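Let me begin by presenting the structure, written as C-alpha cells, before commenting on it.
Every protein chain of the complex appears in place save one, which is left out.
For reference, chains read A, B and C in written order, and residue numbers begin at 1 within each chain.
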Amino acid sequence: MRVGVFICHCGSNIAGTIDVAKVAAETRKIPGVAFATNYMYTCSEPGQKEITDAIAREHLDRIVVAACSPRMHENTFRKTIEKAGLNRYFLEMANIREHISWIGLDKELNTNKAIEEVAMAVSKAMQDKPLFSSSFKVNKRVVVIGGGVAGMQAALDCADGGLEVVMVEKSPAIGGMMARLDKTFPTIDCSICILGPKMVDVAQHDKIKLYAYSEIEEIKGYVGNYQIKIRKKAAYVDWTKCTGCGLCMEKCPTKNAYDYFNFGAAPTRAINIPFPQAIPKKAKIDPKYCRQFTKGKCGVCAKVCPTGAINYEQQDEIVTEDVGAIVVATGYGLLDQERLPEYGGGRYPDAITGIQYERILNASGPTSGHIIRPSDHEEPKTVVFVSCAGSRDKSVGVPYCSNFCCMYIAKQAILTKDHIPDSQSYVFYMDIRAPGKGYDEFTRRAQEEYGAKYIRGRVSRIYPKGKKMIVQGADTLLGTTVEVEADLVVLATAAIAADGAPQMAEKLHISYDTFGFYVESHPKLRPVETNTSGVFLAGACQGLKDIPASVTQGSAAAAKVLSLFSKDMLESDPAIAQVNNNACVGCLKCVKTCPFGAIVEDKLRDGRTVAKVIETVCAGCGVCTSTCPCGAIQLQHFTDNQLLAEVSTICQM
Amino acid sequence: MAETKYAYFCGCSLEGTAKEYDDSMRVVMKALGAELVEPDDWSCCGSSPAHTVDYDLASALAARNLAIVEKMGLPTITTPCPSCLIGFKKANRAMANEVFKKGVNELIDEPYNCSVEAKSSLQVIYEDIGLEAIASRVTHILPDLKVAPYYGCILNRPPELAHFDDPENPIAMDRILSTLGVDVRDFVFKTECCGAAFGVPKRKMVNELTYKVLSMALDAGANCIVVACPLCQQNLDLRQGQVNSLMGSNFNIPVLYFTQVMGLAYGHSPKELGIDKIFVSADHLIGRVTKEEYEKQKAQEAAAKKAPKAKATEETKTEET
Amino acid sequence: MSDVAPKELRIVGFLCNWCSYGGADTAGVSRFRQPTDLRVIRVPCSGRVDPLFVVRALLTGADGVLVSGCHPRDCHYSDGNFYARRRLEMLKQLLPFVGIDERRFHYTWVSASEGQKWQQVVTNFTKQIHELGPLHEKKEKAV
Partner (left out) sequence: MSTEKLKETIQKVFPDVECVICWQEGFDKLHTTPLFITTPDQTEKVVWNPLCVQNLAAYLPSMKGKKVAVVVKGCDSRTIVQFMQEGLIDRNNVVVIGIPCRGVVSVKKVLAATGQQPIEDVKLSDGNIIVKTLKGEKTLAIADVSPGKCKTCQYPTPVIYDFLVGEPIESDKPAESVYDDVREFEKLSLAERKAYFEKEFGKCIRCYACRNACPMCVCQDSCIAETRDPHWITQKMTPEEKMMFHMIHSVHLAGRCVECGECERVCPMDIPVAKLKKKINSAMKELFDYVPGVNPEDKPPMYTFNVDEVKIKEHKL
C-alpha cells in the first residue's frame, strides 16, 4: 500500500502555529507512507493538481490530506482523487486547523499533535476499502413547513419551477407575521397590499397543495424519499362547505375568545375567521371558549350557518404526503410580557407589545386603525417606545439582538404621528441598528421629520400613575435618569424561536442552537442547507431577519430544492452498514436497535438466518455495528478495524 | 406542619431600633411551630461597613457566625434582616472558591465548611411553613388595613444570590397578607429604592426617593405600608416628618412589619408585638374582629343579597314535595 | 515524542460527526484555546461508539477517554445517542469495578453550535486527567 500525505499551510492559518515541514518529515517515517509533502493552499487548484500529479507519479493508492475540517473540504478532495482515478473513499483527512492550529499557541505541542493526527489518518486510510454508491429515484415533490412570507416565496418559486409543492401551515390562515403588519419599513408600503396577492397566488397555484390549520406529525425517510404525516386539526367546521361569509362570527355569543391573530390586542369570537383577507377564508371554532364545548349547549353557529358547515363532532385527521425535499420556514415567536416584570409583566393594559400596536394601527385590526389606548379607549398623545424589551438582556435569556425592532419602532413612531398629528413619541434605545438599504435614513426621518424623541438608555421601570404610565429610565448621553409620563407604552418585546421549534427540529433531525433557532450547515457558505440532506431553511426559523431577508432566503431554499431535483436519480452514500454473512450468527440484535428499521431478517440458501441491510434506508449511523457482538455487521468507512487502527495508533505512539 | 428547627440570627438592628421586628418574629414563628435557636456568642454579620471596605473581613465576620451554626448541627440559618441575609449568602458563594475559603478560614478560629444555608425569615414562613399553615392559625381579621407591601431593594436581589421570589415583582408578602384576610393593594414600588442607605450623606436624594415610595403607596389606595426590613421600616417611618417639611407633603402613614400584622391576626396583643414602638401610630388601623364574627357578618351580607333568590328556590322545593 | 511526553497525557476523544465534531470545529473557528492532549476520532454517531473502544484505549495506553455526541433528542440519527447513553453509563459503572478510575472516562453532549461548551469540556477533562496522572507507566517507545 502506498499512502500519500499532503499537509496544508492554509496560509498562516496552519503554518503559523504548526511546523508543517517537520510534520511532513516525520510522516515520511511512517510505514506505508510513500510520499509526504506540504503545500501553501492544498484546496486551491494548483494544490489539487499537486495531489493528482503525485498520485500518478508516485503510484499512490491512499491519500491523506492534513488541512481544515473534513466538514469543510472532504468532498472537495474526494472529487480530486476521483479525478486521478482513485476511489473517492480512499481519502482521509486530518483536521489540523480547527482542532490544532487554531486552538493552541505552543508550536512544539501543536506540531507533535499534528504528526500524531496525521499518523492516525494514515492508519485509517490503510484500512479504507473502495466503496461505490448506488443511485435511487427522487420523488420530485417538496413540502414547505410554514406559510409565512419566506415559506410562500419558497413554495411559489418551487411551483413556478414546475415542482409539486405541499404547504403545511399551523394556523388557520397563511401569511404569517407579515400578514399582521400594518405597513413595512422603510417604504411605509401597505403590508397586506403587497402580501395579499402572493397569498392568493399560493392558494390558486395548481401545483401548490395547501394544508392550513395543520401540523407535522411525523417525518420518515431520507433525501429524495420522505414520508410526511400531517395532522389536519379539527376546525369543527367543514371547510369544503364553509364559504367564509362570516355570519357565524357575527352571531357567536362568546365575545371573549383570545385572538391569536391579533396577539390578544382585543378579544374575538369563539368561532372566527382570523382576518378579512385570510387565506383560506374559512371559519374555525376555538373549543377553549366555545360554549358548545365548555357548557355543552349553544349551537348558534350551527343554526345560522347557511351551508350547514358546522360540525362539533369533527376529529383531527392524519394524512400522509410523500416528498423528496423539505423547506422549513416556521418563523419566530415573541417573548411573553410576563418575563418582563419591571415593565409590568403584562399587568398594565396600556403597556402593550409592538405587534399588538401593529394590529391597533392596522385598518383591519381590532380598532379599525384608530389608535386608542386599551384601558379607556382614549387617543394617546404621548407614546413611549421601549426597544430591546428583553433583547440583548442576559437576565431574560435573550442575549442576542432581535434584528428588526429598531426599524419597526421608527416606523410605528412615524405612523403614530401620521394618525395623531399632535402626538409626541419617545423612543428608548440602546443603539439604533439600521444597517440596511435606506434603513438609517428612515430612522433619521422618524426623528427629524416626525419629531420622535430618541433617548439613549434602558428603561428601568414602567408603572401606572393615575391615567398615565410612568416610564422611568436612564439617558446615558446626558448621564441622568429620566421619567416620561406616557399615555401608551409600546414594548419591542424580544423575538424568540417559534414555540415548538426544538420539537420540530427533532422530527426533522436537524440541529438547533441554545435559543431554538435552526443551525445551517455553514454560517457563511451554506446558509440555507442543514446537515440533513434534503432539508432546507428559510426565514426567521434559522435566525431573526426582516422581510426582504426572509424572502431572499425563501427563494434561495427554492433554488436549492430545484437544483437537487434537477437530477432524476440521486447517489446514495455507500458508507452504510454491510453484513458479513459468514460471521453473522443471526441473533438479530442489530434489527432491534436500528433507528431506521433498515435491517431485516434474511434466510440464506443453507437455511441459516442472517441480518440484511436495506441499502436505501440505512442512514449510516453505525448503531448496529456497536450492537453486533461478533462484528459481523460493519459500518463501511467506519469499521471496527478502522477505528481500532486509529485507537492503537494514538495509544501506541 | 412538622416542628422545624432553625438557627435564628436576629442581627444588630433587631436588638435595637427594630426590637419590635424581633419580638413579633419570635411570636409568629412560635405560633407557626417553628423553633428558633439563637447561636451563642454570635457577632456582626459583616454587612456592616465591613463589606464596603474589606471583602475578606466581611466574609470572615459572616463565616464566623455560620461556623457556629454549622457546629450546632443546623442546616439552615434564618434571619429577618435582608442585609444580614445577603452578608451570609455572599460569604457562602465567595467561599465556594477554595483559595478564598482558605484565606477566610485562616481569619476565624473555627473553620467554616459552607454547609449552612441562609434563608430570610420571610422565605422560611412563605416557603417552608407555607400559606396553608399560615391561614390555619388566623383568629382575627383586620378589616381596616389597606396595605402596600414594600420589599425594599435587597430582599430579592440580586436574583442569582437571593434565589427567592421575583426580583422585580415579589409576591411573598402579598400572598401571606392576603392569606390573613388583609386587603393588599397592587403596589408598583415594592422594590424601588427608599434611599435609606444614603440617609446620612445624601439627605435631599433620600427625601425624594422616600417621598416617591410613600406617595405611590397612597396612590395605590393603601393606608399603611408593610415591610420585612428593619432599615426600610426605620427610614420610611422616621423620615416622614423630614420628608413632609422638605417636600411640603403631609404623610402620616404607619409602617408595620409583616410579622406584626401576622401577630395581630393570630390574636396577640399590640403590646407583645411592639406596635407601640413604631413612630407613626397605627392604632387607628388595627381594630380587630374575631374570625367567627367576621364570617358571620359576611354570611349575613351575602344572605341579604341572595334573599329573594333563596325564597324562589324554596318555593320550587315545596312544589317538588 | 519523548520531549513532549511529560507535558502531555494521552486522551482519546470519540466525537460524533454532526454535533460534537462540529462543536469542536466551531470552537476552533472561534479560536477558543484548548489543551493539546486530546486526539480526536471522528465517528458518525455516538451510537457507533462501542464501549469496548473505550476499554481498548484505556488498556493499551490512553490515560483518559472522552465520548461526545448530540444532545439527547437531537441526534442526527434520531436514536443513536439514546443507545450510547445506556451503553456508556454501563461502562462508567463497570470501569471502577476493575480498578480503573471512572473519572478517566467521560461522556457528554455538545451540539455543533456549542463551541464554548466544547472548550470547557476539553479543558476541564484534560485538567481532570492531569490531576489523576498517567494510567500507564511510560514504556520505552522507538519512534
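The rule is short, and it goes like this: a residue touches a chain if its C-beta (ideal position, glycine included) is under 8 Å from a C-beta of that chain, and two chains touch if they have at least 3 such contacts.
This is a predicted model, so every value here is computed, not measured.
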item: Contact list for the unshown chain, restricted to visible chains; value: A, C
item: Residue, one of A:A302, A:C587 or A:M653, that touches the chain absent here; value: A:C587
item: Of C:I41, C:V55 or C:A112, the residue in touch with the unshown chain; value: C:V55
item: Sites on subunit C contacted by the missing partner chain, in the whole complex; value: 51-52, 55-56, 59-60, 72-73, 79, 82-83, 85-87, 89-94, 96-101, 106-109, 120-121, 124-125, 128
item: Missing-chain contacts mapped onto subunit A; value: 580, 582-585, 587-589, 592-593, 627, 629-632, 634, 639-641, 644
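Rule of thumb we're sticking to: only the chains that are shown with their structure count from here on.
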item: Chain-level touch network, classified as line, ring, star, complete or other; value: line
item: Chain whose Cα centroid lies nearest the overall Cα centroid; value: A
item: Greatest separation from subunit C - chain, by CA centre; value: B
item: Approximate Å spacing (C-alpha centroids) for the pair subunit A, subunit B; value: 48
item: CA centroid of subunit B to CA centroid of subunit C, Å; value: 51
item: Separation of subunit A from subunit C, taking each centre as the mean of its C-alpha atoms, in whole Å; value: 30
item: Junction residues of subunit A, two or more chains touched; value: none
item: Sites on subunit A touched by subunit B in the complex; value: 341-342, 345, 347, 395, 461, 463-466
item: Interface residues, subunit B side, partner subunit A - complex; value: 159, 166-169, 186, 188-189, 192, 216, 219
item: Contacting residues of subunit C [partner subunit A, same complex]; value: 1, 3-4, 7-8, 10, 12, 17-19, 21-22, 24-25, 27-29, 31-36, 39-45, 47-51, 53, 56-57, 60-62, 70, 73-80, 83, 87, 111-114, 119, 141, 143
